[in-house]
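The complex is shown incomplete by one protein chain, all other protein chains being positioned as in the whole.
So, chain A:
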Amino acid sequence: MLRLLSFALFLAIWWIAALFVGGAKLPSPPAVLNVIVAEASSGALFLHLGATLARVALSFVLAMSLGSAIGYLMGRVKLADRLGDPWLILLLNLPALVVIVLAYIWAGLTEAAAITAIAINKLPTAIVTLREGTRALDRSLDEMATVFAMPRWRAFRHVVLPQLAPYIAASARSGLSLVWKIVLVAELLGRPNGVGFEIGVAFQLFDTPRLLAYSLTFAAIVLVIETVLVQPFEARATRWRPRAA
């Protein structure tokens, strides 16, 4: 209820602002809705959204799985941490734009280049978060697993993984938002479809309704994924915790 009210407030502010600023710079909500309906009925909206979602999914999975594995290794093995740390600092501070442009120059304007570039941008934050999580693992529970001679896999699944779950969830959440942002840049610069490409076109034509139509639909999808996938996962992973008052 409160969420709906908050959303209505957002619409109201937008509408009032549109009245003041004028339709060319900030179109009113119905104008944007018209564009969304038109693009949806022509099928273009779904094509571009689908392309973007596929890129997000691929690069997100790639970065999360690789980043989690490397982060866990660096948290557990001191040598890996020492060797990997300079690379990590370099990657963390490398601007997304540089990675994307270089990937396109080296690998051509290809799908693989785009997905790799997006994944590389997400990779270091996943590593850092998981490394922190691994460092914070409870040694006393490790000892318990050792004393009771738990096989490695069982100990990992029941002792280690539940401790890492909040870190994985945090990394997934921040990672998803990062990937959403970067994927559009990669599409703008070198892909012939996707939301980023459409926004590039809208920019060239100064077509604000179209720009808003695509970005808002996109934001709505992010919101749905967050509520339907990320939050339930978090709730499940932390269900054993006593509820905060």
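In this section, a contact is a pair of C-beta atoms (placed from the backbone, for glycine too) under 8 Å apart; a residue touches a chain by one contact, two chains touch by 3 or more; residues count from 1.
Simple rule for what comes next: contacts and distances are computed from a predicted model.
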Could you check which of "ABC transporter ATP-binding protein", "Peptidase M48", "5-methyltetrahydrofolate--homocysteine methyltransferase" or "Heme exporter protein B" matches the UniProt name for the chain that's left out?
"ABC transporter ATP-binding protein"
Would you indicate which residue among A:Ser6, A:Asn93 or A:Ser140 is in contact with the undisplayed chain?
A:Ser140
Given the full complex, what residues of chain A touch the hidden partner chain?
140-141, 143-144, 146-150, 154, 158-159, 162, 240-242
